[in-house]
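The complex is shown incomplete by one protein chain, all other protein chains being positioned as in the whole.
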Amino acid sequence: MNRIGVFVCHCGTNIASTVDVKAVAEALSHERGVVISQDYQYMCSESGQNLVKNAIKEHNLTGVVICSCSPRMHENTFRKACSEAGLNPYLVEIANIREQCSWIHKDITTATEKAVILGRTAIAKVTLNTPLTSMESPVVKRALVIGGGIAGIQSALDIAEAGFEVDIVEKEPTIGGKMAQIDKTFPTLDCAACILTPKMVEASQNENINIYSFSEVSDVKGFVGNFTVKIKRKARYVDETKCTGCGLCTEKCPMKKVPNEFNAGLDNRTAIYIPFAQAVPKIATIDPNYCMMLKNGKCGVCSKVCTAGAVDYKQKDEFIEKKYGAIVVATGYNPISPEKFDEYAYSQCPDVVTSLELERLMNAAGPNGGTLLRPSDKKHPEKIVFIQCVGSRCDDDRGKPYCSKICCMYTAKHAMLIREKYPDTEVYVFYIDVRTPGKNFDEFYRRAVEQYNVHYIKGMVGKVTPKANGKIEVQGSDMLADEQLRIDADLVVLAMAIEPDKSARPLATMLTTQMDTNDFFTEAHPKLRPVESATAGIFLSGVCQGPKDIPETVAQASAAAAKAIGLLCKNSITCNPCVAHSDELMCNGCSACEKVCPYGAITYENKEFRMPDRTVAVRRVASVNPAVCQGCGACTVACPSGAMDLNGFSNSQIMAEVDAICK
Amino acid sequence: MQVNDSKNFEPVIAAFCCNWCSYAGADLSGTNRLSYPTNVKIIRVPCSCRVNPMFILRAFQRGADGVIICGCHPGDCHYTSGNYFTRRRITLLYSMLDFLGIERNRTRLEWVSAAEGAKFASVMEQFTEDVRKLGPNRRLEDLRCRKK
Amino acid sequence: MLKISLDRLDDFFARVASEQSLYMPVDREDGQAEFRKWTEGSKLSQRLNTVRSAKDFFFPQTENLVDFKIQGKNIEVLDTREECEDFAVFGVRACDARSFSILDKVFLCEPVDSYYKNRREHGVIISLSCTRPAETCFCTVFGIDPVEPEGDISCSTDGKSMFFKVNTPKGEEFVKKFADVFEDGDPAQLEKMKEFSRNVFKKLPLANLSTDSFGGDKMMKLFNSPKWAELSEACIGCGTCTFICPTCQCYDIRDFKTNDGVKRFRCWDSCMYSEFTKMAHGNPRVSQLERFRQRFMHKLVYFPSNNDGEFGCVGCGRCLTKCPSSINIVKVMKALEVEE
Partner (left out) sequence: MQEKMKQRAKELLADGTVNRVMGWKKGEFGYDTTPAVFRSAEEIDKYFVCDDFTNSNLSKLLVKESKKDGVILAFLKPCDTYSFNQLLKEHRIDREKVYIIGIPGGPKLDAEIIKSKGITGITGVKNVNYTLVIDTIYGEEKMPFYEAVSVKCKSCKSKKHVIYDELIGDDGDILESDRFDEVEKLENMTSRERFDFWQRELSKCIRCNACKNVCPACTCEKCVFDNPKSGIENKAVSDSFEEKLFHIIRAFHVAGRCTDCGECSRVCPQNIPLHLLNRKFIKDINSLYGEYQAGADLDTKNPLTDYSTDDCEPSIVHERGVE
């Protein structure tokens, strides 16, 4: 039997001036289940709350309706008060008779009538409320960072600094990512390696950080505070615990014709290799696609020269499983392939290069030891043309619809560095727009134009044609001068669009996080929660969420870390009890709910059921993880059988409200 | 031909509002003292995607003359994707109701953000007027629930 | 014998309808017939039977029993029963005409169902004999003479006139009331026609169906027959057979919450439904097999066992036409008979 208390607030004159609160209290006192109906000056005041608390005790109330301001204002206040008086806080309903009644209506009669209806509606709902208890879910105090680029490193360092264990999973043999390949950074022109490698070392030396290089995430289970992650440690055929990184094997390896990824394929490496001198961990890795020992069992040189006895041709992929409380995704990006852009002759001419290739060409550790030479004839280029937005802001499916954000700045950087080092070289930049928002960015670009006389041409390049004399003819239009240009260049540099790493999409599926159509991870809120994914406990760091330059990446990495730390600091998470739940007896296991759940809170299991005819049947049924569910209710409508319902906003509660309103 | 049963017809309007945007928008219109008709009564739901077609039909059954659903603007859903599902579901439902010959202006879906108090008030004003013009809901009512 | 010439039949309908409600089968756009209230221009259907049976007139699909008015904390009980007005149903076939005597056995025995009785007392059944039966007809199996149907008044035609035979005092009263429209006629030709029709009935494919294997005394043997599993296999558990059946009489009583109270109504229920006879402990008939068996056992065994051997089926053939899976009482009877 319901014993409901109704409390009508005057809110000073805020409500009482347009709603006859005494009449409302009187009218509601006749509703079924109502045992006490009172009005008071300020219900939210301490004495007002005491009124409610005393009534709960005195009348042994089973439900409380407060007719007052918006629940967004004081729902928590009254829930707390009721809880203190021994009533489950979820047995409270608020009728919003201020914002949605007294403040918007002027006529006392109609406003009072409406207030009574709103009160009845709340009574109708509260009779169906059930006591709810917030669940506590423990937090594993360890974080996983997926991706060991600058974003991953920064997030890991920040989390480790806060005193939590962090594992970095990096699919390459070394951490460092794209930044390790970059020569100089804008707008300060400091050497990328000089600022990155100390961080890499710091990461490797931090006792809270554990690096799983040459590894990939292969499965993720669980939920916020309690993820179980399966990590695949790919066989590198070198015992990590023994290898000292001396590099002798890489010198002796007879297979020297392997394209060197680190130098963007511009030179070669050996089959057993250490990607670059400052690699972390500095451990050799055997490339099974080229190693003659692994391919046909003949060679074994590296094993012979290794004094540490680290080479192990029999090594297999290993899987380890670990638990984490939080996951930071930092999977980064890659430039898209220029193959689809035939008009720029990338595949026909070695002297048409991408910007990343140019970084390596100019880098002291690059194939030319830092001297800028054309790949084809190793001659010094005298005329260089940069082409912007290759594949960015592209309206066909060869490229990407978005702006890659970093190209304008790094091209200005390249142009400036070249003009600085080789003042005899002419540099042209074809651009659609030059976009330089950022601290000291526009100044940087202007310096390139004004101080370094880089020729910026607003216009598109129509065709790039390699000529017999070794020159490359670039045909483009100058939109400002309204003329067609032909430039005989020695080197053409393409600013390729960047795209999320290919590993991101399968990872998103494992993490049940959302992605946009371009495969960038979707943040929980574009403005207010930019570093969290919609799935609780998964945070986004760096370019995996959208194109970013290094300072932004680092800022976001630290922000993601801060969010992760915030989570790891807690011993347990209090879950919102207003979550979905599935009635197993009615569930069909059709997966409709799972498909609309933005949080991946729904899983399926095969369960045994005793059927009415006493047989046992196994059925696939949904179960909602209350720690992950955020209570939106999308699943409740997708479910045709009505097995899925939402605590606090159940089908029957909402229908009772509808009935009361439409009466 | 619209049927007006009585000159002083006051439509009953049920408004489903998502907690994060539209309900807050309604609160804002209250805070700013922006009036809209008393006919509108709001039901708070966590997200517009919580609104089951059953609720809408139930409202008409029980005597509502118009049903409006309000949610966050597309892209701004508190739960990232809820209102996108709402949009599809409600479009199809409204199309079906139209197919069955239920007057189009009895149903509406609007996106109202927490900042759009003025929009909330004007949307409600307009919708109430549209429904008032249609007269009482007769095509989708339950005679047993008709008010005497 | 009383007669009306066929070309004056519409005048007769108009005359009756001017005094009381008159229902008769009329054609629908989809090629089927249904009972409708006579209005100007209504044409009597030439079809053999309606989709829904004539039981609706006395035992409608839903019917309000009582209202409760709720105001705040007060509840008031309102008796919604009113004396039914006189009405007549024309064109009821022999099968449906017999169904009323079966329904009477259920609803008019103690305790009498006052809702049913009220309608039954005020309704006059004017039946119509059959001349062109369908292959699905098997009323003769249950001892029904389709040429001489039951009812307050029974009609048959010789092709020129409609002859009226009065069977009950209620029929007598009806004829008296409309005495001016009847003429006196010679039924000689009619008798010939009837004889012809009787021969047609003998040729029907189901004419030789036997009821010998059924009845109250065969209860346990039939109940435990292994055939039920196979027979019920294709049953989808819908209520089509039940709802178009002229003799099915199960109902449920439910409450509907209105805006200011509760309407208690009863509605047809089907033993084919999984929710049928659901009780606090669950459902005693756990699978479709039991539900399916119940329906046929009731018609062929339980009902005759309680009603002096009268079967609960009138052989109208509706379920033969309408079952989505084409399983029906005839197939059941044949299957169980083989066993015998």
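In order of appearance the chains are A, B and C, and numbering begins at 1 in each one.
Rule of thumb we're sticking to: contacts are C-beta pairs under 8 Å (C-beta built on N, C-alpha and C of every residue); 3 or more make two chains touch, one makes a residue touch a chain.
The structure displayed is predicted, hence computed values, not measured ones.
Touched by the hidden chain within the whole complex are the displayed chains A, B, C.
From the options B:10, B:125 or B:141, the residue with contact to the unseen chain in the full assembly is B:141.
Touch with the chain that is not drawn comes from one residue among C:5, C:39, C:208 or C:274, which is C:274.
Note that of B:19, B:81, B:113 or B:128, the residue touching the chain absent from this view is B:81.
In the complete complex, the hidden chain is touched by one of C:25, C:133 or C:261, namely C:133.
Counting the whole complex, the residues of chain A in touch with the unshown chain are 585-592, 595-596, 604, 617, 619-620, 638, 640-643, 651-652, 655. Considering the complete assembly, chain C touches the hidden chain via residues 30-32, 34, 48, 51-52, 61-62, 132-136, 200, 203-206, 230, 233-234, 236-240, 242-244, 252, 254, 256, 265, 267-270, 273-275, 320-322, 324-327, 330-331. Mapped onto chain B, the footprint of the missing chain covers residues 1, 53-54, 57-58, 60-61, 74-75, 81, 84-85, 87-105, 107-109, 139-144.
Heads up, the rule we're going with is that only the chains that are shown with their structure count from here on.
Per-chain CA centroids place chain A at a distance of 35 Å from chain B. Per-chain Cα centroids separate chain B from chain C by 46 Å.
Residue positions of chain B touching 2 or more other chains: 62-63, 145.
Residues of chain C in contact with at least two other chains: 259. The part of chain C that touches chain A in the complex is made up of residues 70, 72-73, 257, 259-260, 282-283, 286-287. Against chain C, in their complex, chain B makes its touches with residues 62-63, 144-145, 147.
Residue ranges on chain A touching chain B, taken from their complex, read 70-73, 96, 98-101, 103-107, 110-111, 113-114, 117-118, 121, 514, 522, 524-526, 534, 578, 596, 598, 630-634, 636-638, 646, 649, 651, 654-655, 657-659, 661-663.
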